[in-house]
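This report refers to the structure that appears directly beneath it.
The other protein chains are all here in position, but one chain of the complex has been omitted.
We just call them A and B in the order they show up, numbering each chain from 1.
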Amino acid sequence: MKLRNLIDFNDLTLGEWDELYELAVRIKKNPAEFRDRCRGKILATLFYEPSTRTQMSFQTAMMRLGGKVIGFSDPNSSSVSKGETLRDTVKIVTAYSDILVIRNPIEGAAYASALYSRVPVINAGDGGHLHPTQTLTDLMTISELKGSLDGLTVGLCGDLLNGRTVHSLIRALGRFKNNRFVLISTPELRLPDYVTKDVGENGNSYIEVKTLEECIGDLDILYMTRIQRERFASKEEYARQSGVYRLTTDKMKLAKPDLAVLHPLPKVDEIAYEVDDDPRTMYFEQAENGMYIRMALIAKLCEHERTGRSPAYPLPEGVCCPNPRCISNHEKYLPRLTKEVSGETRCCYCDSRL
Amino acid sequence: MKLRNLIDFNDLTLGEWDELYELAVRIKKNPAEFRDRCRGKILATLFYEPSTRTQMSFQTAMMRLGGKVIGFSDPNSSSVSKGETLRDTVKIVTAYSDILVIRNPIEGAAYASALYSRVPVINAGDGGHLHPTQTLTDLMTISELKGSLDGLTVGLCGDLLNGRTVHSLIRALGRFKNNRFVLISTPELRLPDYVTKDVGENGNSYIEVKTLEECIGDLDILYMTRIQRERFASKEEYARQSGVYRLTTDKMKLAKPDLAVLHPLPKVDEIAYEVDDDPRTMYFEQAENGMYIRMALIAKLCEHERTGRSPAYPLPEGVCCPNPRCISNHEKYLPRLTKEVSGETRCCYCDSRL
Partner (left out) sequence: MKLRNLIDFNDLTLGEWDELYELAVRIKKNPAEFRDRCRGKILATLFYEPSTRTQMSFQTAMMRLGGKVIGFSDPNSSSVSKGETLRDTVKIVTAYSDILVIRNPIEGAAYASALYSRVPVINAGDGGHLHPTQTLTDLMTISELKGSLDGLTVGLCGDLLNGRTVHSLIRALGRFKNNRFVLISTPELRLPDYVTKDVGENGNSYIEVKTLEECIGDLDILYMTRIQRERFASKEEYARQSGVYRLTTDKMKLAKPDLAVLHPLPKVDEIAYEVDDDPRTMYFEQAENGMYIRMALIAKLCEHERTGRSPAYPLPEGVCCPNPRCISNHEKYLPRLTKEVSGETRCCYCDSRL
């Protein structure tokens, strides 16, 4: 396997995805076989914003492979607060460790880290941009439950405008065939055009609907997300609408017997308490799968040797990227790196059009 | 051993206690024999209020058994702060781990967690309610020093009103025979009636006294506790009284040569600095025993297999419990669970009378 870093799910070829999925399934079946796989190896988790859930999932994954974990979950207690560059932090931490997991509120931070890292880098979330191990988790769960990632009817419900998880899942499933997405949201929170416009390939399609009731009976997968109160104009508006998108036992009665309900978690009140006991809810199994797929990913990436010094890059001239949330506008030494995607020039860090 | 969770010391039969104690003594004598006992296992420590001491003791215990540890010590950096229910947190964390230790300021939180946990649960303190591993630590130390838990004269000094540790110790020793408790406190901080009223069984008894001097010569065990300044009406009142209950070398001269002084630690100034050097003070040995008895407990509980999904419980109707600090009044989905104790109906979570 040549994959060195996981910054974006689309870095993986479908062959690499298959290999990773099969490894995760093998680990899940027989974890004891893998418990010394990463013995003597150290995973560093640099969490520039707290996310206990994601951090625990990576820690557990490494520990169950026999490895050990260092890191921080609060940049205020780290050298970051003394004004150190991301580049320096990465160079030092990857002098100590064998694999790096980074979460950072600034878009492109994981890509930037990989430039200077002596060890493989995993993106555990870079602002509103990408969160590829959540996508791996979702795909593993769907694949395990449905036996395939083709030909599914997948409902996505809640905040489709701001949900990084939903965007990534649609892009990822869009690489497979004949899937039909049912987008369930208010007009204010509908999926952005730049996501929907790519859906047409590989025989995939989408429709938009306003209520859960009108579509739940058709779904193979229902992917729920949290709606944040502050996205609505007023409390009243929130109260009025949130019920429409709340998953209740009544709505579940309209669904197929083999529906699988997923959720990236944590959830608040978008799913009624009693729905948790419905055997079609699979979000806790999904969370557990997150551990197995991360084990597979870490096990694969740990096969790489640590490199020597990072290469020298030219200092940038002018502004790299129009996106103010892009790491290239925060860490001034970063080289200007662009790529061509469907005839457009894009920023390598944050994927913005230039 | 059938014990699956440790929520309350009284969950243990005396036979189970004996077994646990003997295992702890064996571990203490020969720790190397146990250093791979929990290899490949993961302990999760969910500390909803910080308690470095207790958390370190559990971490060390698991590490000395060859296991690994995940967890948090500050709920603000966890998904809890996003409004996740305790039930969801427990379900997810026990999808990752093999044993769960929980500390939570709300009474009954450990009991509630055990309802949804797929792995054994240990209560590391639920508000002012219970702290059973402290009780295990105390009993192990007394048993080791005195050879028995029967027929002892045990002084308890300090804040007997608010001291959860003292209440638990009296209840626990009350299950053994012919112990005599000497309660040493101000009238304001005396032991509550609901604790003393059960002391009469098994030949046990108690007396109340006002000073250390008048009783220290009779004691086999002196259990000191911290008096918090804010419990007194005024600074002057505190200054006047705290000296009466301060353990000094002068008072130690009145004690028997085989007195053992215990303290749950941390201590502030209730014991004079120089008393630490008296060979009859045993609180640091007691802290060390805390590690061994936790090792024994973890080793035992880790023998259980992880279960599948937690059972479905009916949603509650009406208020479960009159105690506003009870978890059933904070987590609204918790089923109404009650038990009969000495002819009274009590809340299973917090033991309040209904």
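Methods note: a residue touches a chain if its C-beta (ideal position, glycine included) is under 8 Å from a C-beta of that chain, and two chains touch if they have at least 3 such contacts.
Note that the structure is a prediction, hence the values are computed from the model and not measured.
If you put the hidden chain back, the residue from A:22, A:84 or A:188 that touches it is A:84. Considering the whole complex, the residue from A:4, A:28, A:68 or A:190 that touches the absent chain is A:68. Of the candidate positions B:50, B:217 or B:314, contact with the hidden chain is made by B:50. Only one residue from B:267, B:280, B:309 or B:325 touches the chain missing from this view: B:267.
For chain B, the residues in touch with the chain missing from this view are 32, 35, 50, 52-53, 56-57, 59-60, 63-64, 73-74, 265-268, 273-274, 276-277, 284-285, 287-288, 291.
Even with one chain removed from view, chain A keeps its contact list with that chain: residues 39-40, 42, 44, 68, 70-72, 77-79, 82-85, 87-88, 91-93, 95-97, 309, 312, 315, 332-333.
Everything below uses one rule, namely that only the chains that are shown with their structure count from here on.
Superposition of chain A on chain B using C-alpha atoms only gives a rotation of 120 degrees, nearest 5.
Centroids of chain A and chain B (each the mean of its C-alpha atoms) stand 41 Å apart.
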